[in-house]
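Notes follow the structure.
For this view, one protein chain was removed and the others were kept in their places.
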Amino acid sequence: MTDLLLSQVKSVGESLIGTDEYVVNMGPQHPATHGVLRLVVKLDGETVKETIPVLGYLHRSIEKISENRTFPQCITYTDRVDYVSAMSVNLAFALATERLMGIEAPARAQWLRMIFVELQRLASHLLWMGAFAGDIGALTPFLYGLRERERILDLFEMTCGQRLTYNYIRIGGVMIDVLPEFMPKCRAFLDYFEPKIDEYEGLLTYNPIFLQRTKGVGVISPEVGINSGICGPSLRGSGVSCDVRKQQPYLYYDQVKFNECIESAGDCWSRYKVRMNEMRESVSIIRQCMDRLEPGPIEAKMPPVIKAPVGSEIYSRIESSRGEMGVHLVGDGTAKPWKVKYRCASFSNLYLLDELTRGWKVADIMAVLGSLDMIVPEVDR
Amino acid sequence: MTNEELKSKIEADFKDLIQSVVVTAQKEVVVVVAADKYLSLCKQLRDKNGYELNHLSSLTAVDYPKDNKMTVVSHLWSYKNCFQLTVKVDVDRANPHIPTLFSIWGSANWFEREVYDLYGVIFDGHPNLRRIMMPDDYQKFPLRKDFADDGFIVKPS
Partner (left out) sequence: MLTGENIVQLVSGLLHWAYAQAGISSWAGIIDPIIAAVVMFGFISVFVMFLVWMERKVSAHMQSRIGPNRVGPFGLLQTVADAIKLTTKEDVKPVNRDKIPYFLAPIVAFVATFMGMVVIPFDKGMVVQDLNVGILYIIAITGFTVIAILAAGWSSNNKYALLGGFRSAAQIISYEVPLVLSVVPIIMITGTLSLSGIVEYQKTAGYWFIFPQIFAFLIFITSATAEANRAPFDIPEAESELIGGFHTEYSGVKFAMFFLGEYIAVVVSSAVAVTLFLGGWLPVAFLGFLHLPGFVWFLAKLLLIIYLIMAFRWTFPRLRVDQLMDFGWKVLIPISILNILITAIVWLCLYGKGAQ
């Protein structure tokens, strides 16, 4: 009854006043921390009709440049593909090249790689938590997340001298062995950090306003998710088991015990919960790796010039912080790759933004975008 | 199943659709298919029992100017059966047309837009084949091997 009345009033109103589509540009310069992404949003009052992402503002032609660099030189470019999660991309390329050439890194290097990639996952999730909460309006967790991330970056700086673009995981192993004070400092950090995850969850997870903003918003059903190519924590929030570490184990992930974090609701809150749980799992993995670390060489014996065999091709996937990261390498017998392609999680995750926000309010665009954990350098490369 | 088992399974199931299937030295199973059988093969790969390759992990193209062809490479993964498969189809360099995989895997939408943008391969039936990274009026295809960049010429206004 009221619906009929409402629709009648609305049609009368529209015939008298006249309505038009309202195009708003969430421009490349964003106060939020996602980077240079441009969203052209078509609004009907407060409701979103369509969201069109315009990409390419951070396109640095990394793939084309890599065709003119030798394999070890390409590793420096991988840091820039996803600068929030640089160790993972380093690892992706190094693993791809090793598989291309049939090399295997020694055990100590593999354990060290695992420690650093999981620490990187923690750092990336902490930054994501801050940015997501900041988009929703809670400005304080951003500073808490960055404070913890500083400690992880200190650990990285102690090892390879860099805080953002590490170039640490090399083809055949890692760049340099860790200092003796690394292990105690890392353990101290993990002991300090583990209760903090509960503290930050206490601030956000069951907060009524946070729940109102994220529960039921941006629901991805499993079928839609798999069909659209979403991967990583965003898909695990919809109940699909898709962790590359479990399904196609690389390094020594099949030798450590960890749970795959899955939630079934598929909304922003589930994706948030998946990432918070993943932080706990990462802490457990790092502890196990540190216990299994044995002294040994950190780099495999490799030819002086790394040349891929003629006609070789590989597609190698790892689980980076944002989801599945794949590297497609084609070799042609020379020291430079014939083709490099980075399959990045953010590129696939961003594709669903339009579908998820149609019919919702403007503020939900930020909630959904934040929950998908999208990083623009990965999208554009 | 091992790579050899997978290879024989594919040979048995899709004999008439594929051109060849090999297990490469890098331990991957690669299927080469002709352009006219491409769509039907992919549909069967997604739907057939025992395959259920429901995840299109990556779709890209490789340029081979010496052989005068470009190869569109799709990497498929099955969440259910946990195996990976690579599907390759050759495309003529001068007239690169190939059907779109969008009707089978929705993730092909942006992957194919990127391949169009950077290589110039035209996907027939694609709902929205526009450039995705380069500006809309850019004329060249950057990732081709014969790409000579003369820079952006900005006309003085």
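Per-chain numbering from 1; labels A and B assigned in written order.
Following the convention adopted for this analysis, contacts are C-beta pairs under 8 Å (C-beta built on N, C-alpha and C of every residue); 3 or more make two chains touch, one makes a residue touch a chain.
Predicted model, so just to flag it, every value in this text is computed and none were measured.
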item: Visible chains in contact with the missing one; value: A
item: Candidate in contact with the missing chain, chosen from A:R213, A:R280 or A:R322; value: A:R213
item: Contact residue for the chain not shown (choose from A:V9, A:I52, A:I65 or A:L143); value: A:L143
item: Among A:D243, A:E319, A:D364 or A:E378, residue touching the chain not depicted; value: A:D364
item: Footprint left on chain A by the chain that the document does not show; value: 22, 24, 26, 31-32, 46, 133, 135-140, 143-144, 147, 203-204, 207, 209-210, 212-213, 361-364, 366
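Note that only the chains that are shown with their structure count from here on.
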item: Chain A and chain B, separation of their C-alpha mean positions in angstrom; value: 24
item: Chain A residues touching chain B - in the complex, by the definition given at the top; value: 55-56, 59, 61, 63-64, 99-100, 102, 224, 226-229, 231, 240-242, 247-248, 309, 312-315, 317, 324, 326, 328, 330, 338-339, 341, 343, 347-348, 351, 380
item: Parts of chain B lying in touch with chain A, wherever the complex brings them together; value: 24-28, 30, 54-58, 60, 62-63, 73, 75, 77, 79, 82, 84, 86, 105-107, 109-111, 132-135, 142-143, 147
